[in-house]
Every structure is written in C-alpha cells, then in structure tokens.
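The structure appears right after this line, and notes come after that.
Partial complex: the chains shown occupy the same locations as in the complete assembly.
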Amino acid sequence: MPRFIKKRSKKAGLAPGTLVHIGDHKTEKIKITLIDYDEVQLQEKELKKIEESFPLKEKKSVTWINIDGIYQLDVIEKLGKHFGIHPLIQEDIVNTGQRPKAEDFDDYVYIVLKMLYQDKDKLQVKSEQISLIIGKNFLISFQEVEGDVFSSVRDRLRKGKGRIRKMGCDYLTYALMDAIVDNYFIILETIGEKIEALEEELLENPTPQTLQTIHAIKREMIFFRKQVWPIREIISGIIKFDSPLINESIDIYFKDIHDHTIQVIDTIESFRDLLSSMVDIYLSTISNKMNEVMKVLTIIATIFIPLTFVAGIYGMNFKYMPELEWQWGYPLAWLIFVAITISMICYFKRKSWL
Amino acid sequence: MPRFIKKRSKKAGLAPGTLVHIGDHKTEKIKITLIDYDEVQLQEKELKKIEESFPLKEKKSVTWINIDGIYQLDVIEKLGKHFGIHPLIQEDIVNTGQRPKAEDFDDYVYIVLKMLYQDKDKLQVKSEQISLIIGKNFLISFQEVEGDVFSSVRDRLRKGKGRIRKMGCDYLTYALMDAIVDNYFIILETIGEKIEALEEELLENPTPQTLQTIHAIKREMIFFRKQVWPIREIISGIIKFDSPLINESIDIYFKDIHDHTIQVIDTIESFRDLLSSMVDIYLSTISNKMNEVMKVLTIIATIFIPLTFVAGIYGMNFKYMPELEWQWGYPLAWLIFVAITISMICYFKRKSWL
Amino acid sequence: MPRFIKKRSKKAGLAPGTLVHIGDHKTEKIKITLIDYDEVQLQEKELKKIEESFPLKEKKSVTWINIDGIYQLDVIEKLGKHFGIHPLIQEDIVNTGQRPKAEDFDDYVYIVLKMLYQDKDKLQVKSEQISLIIGKNFLISFQEVEGDVFSSVRDRLRKGKGRIRKMGCDYLTYALMDAIVDNYFIILETIGEKIEALEEELLENPTPQTLQTIHAIKREMIFFRKQVWPIREIISGIIKFDSPLINESIDIYFKDIHDHTIQVIDTIESFRDLLSSMVDIYLSTISNKMNEVMKVLTIIATIFIPLTFVAGIYGMNFKYMPELEWQWGYPLAWLIFVAITISMICYFKRKSWL
C-alpha cells in the first residue's frame, strides 16, 4: 500500500516550494551524466559537480543532463536557479509521489512520468518517478535511482542511428517517453502470461493460493492503471501546448505514444474484466467441491444409518422377540440389509448422484 | 492471452520507424495481387515483385494492391519509399498489435482494422490485422495471411455489379470496411446461438463445464469489444477528415458502417449483461442442489438416529430392566419406532421439505 | 437470442444497396393502405398495386401510405424509385435488424423505430420494425406484419378529432411515434406488475423458478433498453435537423416524446436495479434455508449421537461390568440420558438455535 500513497507527512505544514525529498530510494551519491550532441558530433561524460553543466545552456547543440538520485536537494536548487525552474516544480521533482502531468511554462516544459519495473517473483509492479525539463536546447531528466530503460536511446544517440541526432530536444523527449511506454508493454506481456497460466490452473486444480494470486494481479492492475491513465492527458496537453519548444512536426510521434497508451489502458481494462470473471469461476469451483463432499457423506450415511438401525433392532434383549428364534431369522436380516442398500442406490442413481 | 497483447518485447528499444514484424503468422511467401479497374475495364494479376506495381501509381484507373503476408520487411520498405508512406506508418503495418485507427496525411489516408475469424470448436475469436493505404487512385491493403472476407468485393468488381466500378478508391475503401464489419455480425450470430443453447443447458442440467463456457464466451466478448470499439472513432474521423481523398458523397456509406458498428457494440454489451445474469443463475443452481442433498441427509439422519438410540436402549445388558421381561415389550418398541417416524415425517411435511 | 441479433449472414458479401429481406415474419401478401386527408376531407382505401399511390405525390393534401409486409422487394424498389429514396435506405427498410435512427435527406426524412409487443405468457418482449419516410406532403410507413398500435391515430384522422387533420405530415409523424412510445409504457406496466408479484413471491416462498423469472425479465429489460435507448438521439436529431419538412412549431411535441422516452429508460434502469437487488435476496434466502436444514440436522445428531454411545456402552458384553449388576443401573442410565438431553438443549438455547 505504501506504493499507493507516498509518505507526505513530513512535508505537511511546510511552505510551498520548500524542497523535501519524499520517496524510498536513497542512492549513496547522485550521479550526473551529460550527453551533448548535434548532427556531426556527440560528447558524453559524467559530471562531478552540477555547475559544470551550466555553460552548456547557451550552446546550440542539444544537451541532455541526466541526474540519478534526487535526494541531494541543493543540487536541484542550484539547477533550478540557473535554469529558471519554478520553486513549485523543483518541489515536484523531489517529491516522488507525483501524479503524471505535463505543464507548459514559457521557457521550459515540465513533464513527470512513472517508469515501471516488475518484481517477477512477487508479480509486483514498482514505479520510479522520471521528471523531464525540456528547454530550448537542453533536456534535464531526474530519476530516483540509477538504472533505467533509456539504454536504447543512448545507443541510438551514440551510433547516430535513425533521425535522433538530426532532431532537437523535442524529439529526444519523445524518444525517452516512447522508451518508457514501450516498457509498459513488456510488463503487460508478463502479466498476460501469468493470467493465462492462472486460467489453466483454475480449470485444473484451483487452490486458495490461486485466488490470492488473482487478487495480487488485480492490485497490480489498479496500481498500473493509476500510473498510466494520466499519460493520455499529458500527450493531449503536449500536442495542444502550442509551445515553440515542441515542434509541430513532432506531433505525429507524440500521437503514436498516445495510441500506445490507450492500448495499454485497454489491455489493463481487459485484464481486469478477465480477472473478475475468474473470481466467479473460482468461487463456483469451491462450491462444486463442497457439493461433491456432501454427496459422498450423504450417500454413505443414508445407506448405513438405516442398516445400523435394523441391526440395532435385533440386538435388543427383549425376552419375547419371535424373529430371534426363527431358523431363517439371520439370513432374513441380511435380505433386509441388501434390499435397503439396493433401493438406496437406485434412488441415488435416479437423482444422478452416482 | 497472447491475443490480448502482442509480443512487443523484441521491438522495445529500437528507433521509431524501424520495421520489426510483430505477430504470429508467417506465410511461406508473401503474395501480391493487383486489381486495376475503371468503369469499362478490369485487369487482375498476381505480381512477382512489388516493383511491378509502381508504374500504376500515375494511372488514372483505380488500382488495388493487396499484399498477403507482412513479414518481408523489404517489400514494405520499397513500397513505402515509392508511395511516400511515413516510416512510423510502415512500422504500424508490420506490427500486428495495433489498435484500430485512421490517420489522415496529406497525400494518403492510413486505416488499420481487425478482421475477425472464429475458431468454432473453441468458440475462440481470432483476429488478423488489415492495413489500408488510400491514395489518390490507388489502395494498398496489407493482410497477415492469405484468405480474407473480401471475395464478395472482388466478385462485384469483376462482374461490375452495383456502383463499385464507377466509383473511386474511397468507395472501394468503404466496400472493404463494410465486408469486415458485416463479418462481425456473422460471428455475433454464432455466439448468440451458443448463448441461447447455454441458457437452456443452464435451466436443464448445468455442469461445471457450463460455467467454463460462459467464462470463455465472456473472454471472447472482451476481446471482440476491444477490436470493435475503436471503429466508431475511425468512422467519425474519416467523415471529419475533410481530405480530398474521401469524397463527401461517400459519407453516407461510412455512416452506414458507423451504425453497424454501434449495433455490434450494443449486441456485445447485451451479451455481456446476459452472461453476467447467467452466472448468477449457475451459482444459485449449485446452491439449490447442495440444499437438496442436505435435505436428504437430514431427513434420513433425523429419522433413524433417534430410532437407533431407542434400539440401543433395549440392547443394554442391565440385569434389572423391567421392559425386557414384559410380554408386549417388543411390539411396544415397534410402536415407539413407528410413532417417532410418523411424527418426524409430519414435521418435515410442515417444513415442506417433503 | 435471435432477437438480439438478426440473421444477416445471407446479406454478407452483397453490394450495398442490394435489397435483401432480413427478418422472421413473412405475411401471405403485403397490404397497402392509403389515407389521404386535409382539413375538409379524408379518403381511405386499400391499394392493389403500389403504383396507384404514385399520382398522390404531387397532391397538396397529406398522404399516408402504410405498407404491411416488407418481403416483396420489388414493391419497395418501385416505391423507392418513384419517391427518390436512396438505395441504402431501401436496404435499411427491408433489413429488420436496424438500430433505431433518423436521417435527414434533402427531400425526405427517414426514421426507423421499433414497435414492441409483449408475449404475456413468456413475458417476452417482441419487436417489429417501423420505417417512416416523411416527404413534403406524404408519409410512407413500412411494417413487418399487419397489426399495429396506430388504430387510435387512424380514429382521430377519421373523426377529425384534435388538431391532426389541420396539421401536416410532421404532425402525423409525431402522432405515430407518440403511439409507439405510449405503447412502451403499457409494456412497462405489465412488467412492473410482474416484478411486484415476484417481490412478494421472493419474501414468501422463493423457488428456483423465481430466479429464472428474474433472469427472464432481466433479459427482456436488456432487449427493451436496446430498442428504446437510441430514440433519445433520434428526437434530438429531428429537432436539430433544421429540415423544412419538420416545422419548428412541432418541436414541442417531439420534446414531449423525448421526455416520455427518458421516462421509459429511467424506469427500465430502476427495474434493473430492483432485479439485481432481488437476486441478492434470492441467494440469501437459499442460504438461510440451508442454514435451517443444517441446524435441524445438527440438533438431532448432537443430542442423539452421545445418547446412542451411552446406550452402546451398556450393551457391551464384558463379563465384569459392575453397573450392569446394580439394581438402579437402568434408572441411572435414563438419568444420564435425560441429563445429556437437557444440557444439550440449554446449549442450543444459549446459541439461540431453538
């Protein structure tokens, strides 16, 4: 549940714009990497101090500053001051409990998204907040910890594959967002396979564990949906922004992400519908099992209880019980036993319990 | 489940516009057929190389190039280059996990739809992606495998039936989409009949298999709806496009498809409502059966357990038990047995369990 | 289920605009009746040939041509040609699986609606498709079979009651639609009464049949709603059409139908909510009954099983059992029996099972 709501208690009561780190991850050290490129050259290095990146603000080439770790508030503050980022946005960057959103300021655009990972054993979907500041010729990305889904983007940048090196910051923004959304599909695939396996388990041998797994996936779907749902609005927002920072020719790419997002949401909804229907099957399977147990009990009891009674009668010690004296009394008793048993079995056959 | 989400993992991380085939079907060879027609003549042939179709781009007559099999990426690429198709669209064509959509470019319109088939044994609805590129006087359709629902359109073209030969590419587009949507109705009919049969089975003799079939149909409905739902927006989009490629006089035909699509969706929703209600009936039927089993057990046990106790009393070996010595002791015991039985039966009658 | 989706299979693959009759009803012969009226006179006759009606197209008086039976495709075709009806609309008229809709062409308005009947024994709602073509001074109505809900409209026309004879085709359209919608209320009343009866049955003596009736009514509600829901849009459409064929002064009348339609839909929704709640009650009643059965069994078994054990003890044949020799052994045994019984009853009282 802590995943559904981040601990904000320590922030409550502070002035808006006060930077407070809200989140779980604390890396040892924040790591700043810089990639500066244009069509002809690419320069990549790790910065020791954030100040080293400041001169690049004025350069014509595209500069991508990636910051892993957001708990060193002074770094964010220095960056914010130099690049003119609104204090409320600085606050949003360090508070990892943000709802995905995009905001257009005059000289930069702020986008916050969730990068999702999957803990395969527990089926748990984990999220990491990514903040993007898109300026005229720079893009700053903030991540909670090292490790991301951007390696393919970096590869394409380095090798100059595709059009990425010829385009500006807006295309880089698209490339990063696309990598994030593409990653959602991979998680959905894993979950889809798990659901398929569950469906078979349900038909063959459902256990209480099965229902708990269904519940666990349901919970992940609720969590997943909460992270993805707002992205639709983000893209619509970016397309409508009419900001000079996002070139109109890029709109078709953003629409592509939009389509993918809707597909992710559609699939999540389909999964939820499927899971609901699977709960019905599970519950009815339990009832069917109980039914079968009851039938066995009833058949055994219904046959033997009357027999035992008959045996009980002839176990009575009355002085005057004529049957006891008969020579054929005992075989007769057996006849009664057999007759009762057969008639009961016929009855059960007619009820189709046997 | 792989039906709900296509394996995109191998695509993740590639540059946008990189062609990667995503899908299950791999035909031995792709098959290119070309139909070129105007009001007076029709020419139909199978092409060996895609390049053979290039000269037709400039011809006045309507040219329909149909490509079965989309795994040969170089064919798509050559086509795309010659006909000026955006790389992202090329990517969409070969990625069979698309959500149905329509996009208007200046010199062509791109439409992607799902053709649905039904695997009758398993009640499973299968989908095949159809991409349409509508140009000034050509239409290119891409299918995953050979075999489609367009034979009637081809027939009408060959025989010059109806107005199809007198009209342009837009009407051909309509004719193809209409054939696809008409096919949805046929699948719905089969499912409707299956539901009707299930309803009767439910009232007469429900088995656990019944519920599994209900679940299976539910799952198909979820899948079906996911494929059909976006078509409403597609048609609205096409009508609004204001593209010179889609003549306004064709709008009424597209509206007709729109109406059909809404009817398909309505019917899917009705089916889902019906299936939900059927699950209720199934669950209550199980409960009722259990109830009946319990009643039989209770009646037998409630009658015979006291009787057995009475028999047990007179089976005791106490030295001083006056009843045992009585001459009428044994008949009296029988009297007690009968009395208990009758009073129990009266009790059950009053409870209306018998 | 065939009610939820009409057999369209035979149509699939034909050219749009090809007339194919889709529907269940086949009357022996189609019946064409004509009512021609203005403020001063009314003429009513049955036509043998549809051509007889053609001259009236130019007359100033209002002409209402009613056609019962739509399977004679040539009649529809001739009519369509003479009155200039679009082939797609002709197709819609003979295909009884239409979704209710209204369409505005320049010189006529096309409205298709569902007339509902109720099969009282089976609670089944049956539908018949009514198509209306409203021209400048003529109205053509198409019905599947003879027999309709328009007798009151005809009466008012004949007797010149109300304003109907003074008004034009648009008012006649309203009068017919109003008659259809009014009829929905009558069906809802019957269903409302059935639900009321069911509710009482549910509280007094629910049987599995009760649930099946609930399910049957639910299904009818799903069917009913599907027919009525689109009428809201139809009316909004007609009011917005801005067609010279529908006088603005009639709008208030159409709004009246709109209000009635919303009321019908509201009532259907209320009925569905009620029925869902009734399913809950039914299921809990079954559970309660089972509970009661179990209690009876448990009480009997719990009292007599220990007693039988005690009796069993003193039925043992050990040589050395001192109790058997005691003079008061047997009365003591009875004391034990009574003590066990009383303590058990106290226990059940405390559990409030008795």
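Per-chain numbering from 1; labels A, B and C assigned in written order.
Everything that follows uses one rule, which is that contacts are C-beta pairs under 8 Å (C-beta built on N, C-alpha and C of every residue); 3 or more make two chains touch, one makes a residue touch a chain.
Small disclaimer: the values here were computed from a predicted structure and weren't measured.
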Given 3 placed chains, full-complex copy number: 5
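The rule is simple: only the chains that are shown with their structure count from here on.
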Same-site or different-site touching of chain A by its copy chain B, using the half cut: different
Distance between the centres, which are taken as Cα means, of chain B and chain A, whole angstrom: 26
Centre distance in Å when chain A and chain C are each reduced to the mean of their C-alpha atoms: 41
Where chain B touches two or more other chains, by residue: 283, 287, 290, 294, 297, 301, 305, 308, 312, 315-317, 321
Chain C-touching residues of chain B, taken from the complex the two chains share: 149, 151-152, 155-156, 161-164, 174-175, 178-179, 182-183, 185-186, 188-189, 192-193, 195-196, 199, 203, 252-253, 255-256, 259, 262-263, 266-267, 270-271, 273-274, 277-278, 280-281, 283-285, 287-288, 290-291, 294-295, 297-298, 301-302, 305-306, 308-309, 312-313, 315-321, 353
Chain C - residues contacting chain B, complex: 1-2, 4-5, 7-9, 11-18, 86, 88, 97-99, 101, 103, 208, 211-212, 215, 218-219, 222-223, 226, 279, 282-283, 286-287, 289-290, 293-294, 296-297, 300-301, 304-305, 307-308, 311-312, 314-317, 321, 323-327, 329-330, 333, 337
